[in-house]
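What you see is the complex with one protein chain gone and the rest in place.
Right after this comes chain A.
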Amino acid sequence: MKPPETFAQKILRRKSGNSVVPGQIVTCHPDRLLMHDNTAPIIAKVGKELKQFGLADPNLVVIVLDHVIPAASEKVAASHKKIREFVRKYGIHNFYDIGTGICHQVMVEKGLVVPGMLAVGSDSHTCSYGAVNAFATGIDRTEAAALLLTGKTWFRVPESIKISLTGQLNEMVTAKDLILTIINRIGASGATYCSVEFWGDIVNLTMDDRLTIANMGVEMGAKNAAFPVDNVTENYLESIGVLPDLYEPVWADQDADYKQAFTFDMAEIVPAIAAPHKVDNYRPVTDLIGLRIDQCLLGTCTNGRLTDFEIAGRILKNRKIHPSTRLLLLPASRNVLNQAMKKGFIQTLVQAGGVLLPPGCGPCLGAHQGALAPHERCLSTANRNFKGRMGCKDAEIYLASPATVAASALFGKITDPRKI
């Protein structure tokens, strides 16, 4: 009888053609390689080799311009231009120019990652695609450059951590509060090198919820963070035109060997905040009520989807944000923006005083569009609160759910969304 396997073992066995155990090194051809604005420095590393040996596989490559869009300077504009020239020269058809959205959202909603795939990306939040049952992980630029030439790379088969979720989240408590609570328990490095695999009542989590959770897997050090395929996944994929005959789901055996197991009762989760400057610096929102907030950020690849704008819209409908604060709106994609406009959420939030930014990474990494001043404090739905992250080392970033951010925007200070 063959030994039981985790999700990570199964998918790496399928892709490498060998049965695998944790710690083993295997060579695989990933199904996707994602790159974004960093494509320019990546191709610059192997310009000569690309001419000499060619591109291993144009179908492997997906390029999305999202990090500094529209270009914030001549230097960035020149780098975007080089990327567009590369795309034309090498016939890369999976290219998405500025405004399509944040790469991780684009990968999922265009059906570029589907269940059972092995995907790598030159971005740490590549782990997001675990939401649709892909094994997906971040790599550096040099590795992306080598993949352009060879189409293959090595993987260390990870140990796995099992997270069982039971019950259901309460009103005004979201997947963001759940993942911040999980990261607090496991720690910012508690899942380092590991595959995090979610079990239990996941049927109570929407696809948007799962994307929020998988997106933050890397914030506990995880290599990937994956969900099994269920009706929610199938219905979501069908809605974007990906039918079940186009993918082959993979999931762990019931008796797979996990290094650690955790259980979280979703009914016990409360609105959570990650205080500066670490993502596992957990505080229940009730500990921080009344703290002044200069800038609220609603959006990003963590929380820039339709249900995120919906809950914020519900809170801010026919209301105005407090004059002492600012609210930035950053939809994860054009598709999300369109849907949120159709439903009236964007109109509501703009009328409430929100500033709409183009679908992209915007202020999350401090490159442009909403950098912070010294001693300012931002309450953000993004995934990182590191010192200096939003452009200023003397500013503070607090992470929270879209509901908490919207409620706090109303008063210009941290507010419990359950009290609105």
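The definition used in the following text is that a contact is a pair of C-beta atoms (placed from the backbone, for glycine too) under 8 Å apart; a residue touches a chain by one contact, two chains touch by 3 or more; residues count from 1.
FYI, contacts and distances are computed from a predicted model.
Not shown: a single chain whose UniProt protein name, out of "Co-chaperone protein HscB homolog", "3-isopropylmalate dehydratase", "Aspartyl/glutamyl-tRNA(Asn/Gln) amidotransferase subunit B" or "Sarcosine oxidase subunit beta", is "3-isopropylmalate dehydratase". Considering the whole complex, the residue from A:Ser189, A:Ser239, A:Thr263 or A:Thr286 that touches the absent chain is A:Ser189. Interface note for the absent chain: among A:Val46, A:Ile186 or A:Ala226, the touching residue is A:Val46. Contact with the chain not shown here comes from a single listed residue; of A:Arg185, A:Lys320, A:Lys393 or A:Lys419, that residue is A:Lys393. Of the options A:Ser16, A:Ser79 or A:Thr325, the residue whose C-beta touches the omitted chain is A:Ser79. Mapped onto chain A, the interface with the missing chain covers residues 25, 37-38, 41, 44-46, 49, 52-53, 67-68, 73, 75-76, 79, 122-124, 126, 138-143, 145-146, 149-150, 154, 156, 188-189, 192-193, 218, 221, 223, 278, 365-367, 371, 384, 386-389, 391, 393.
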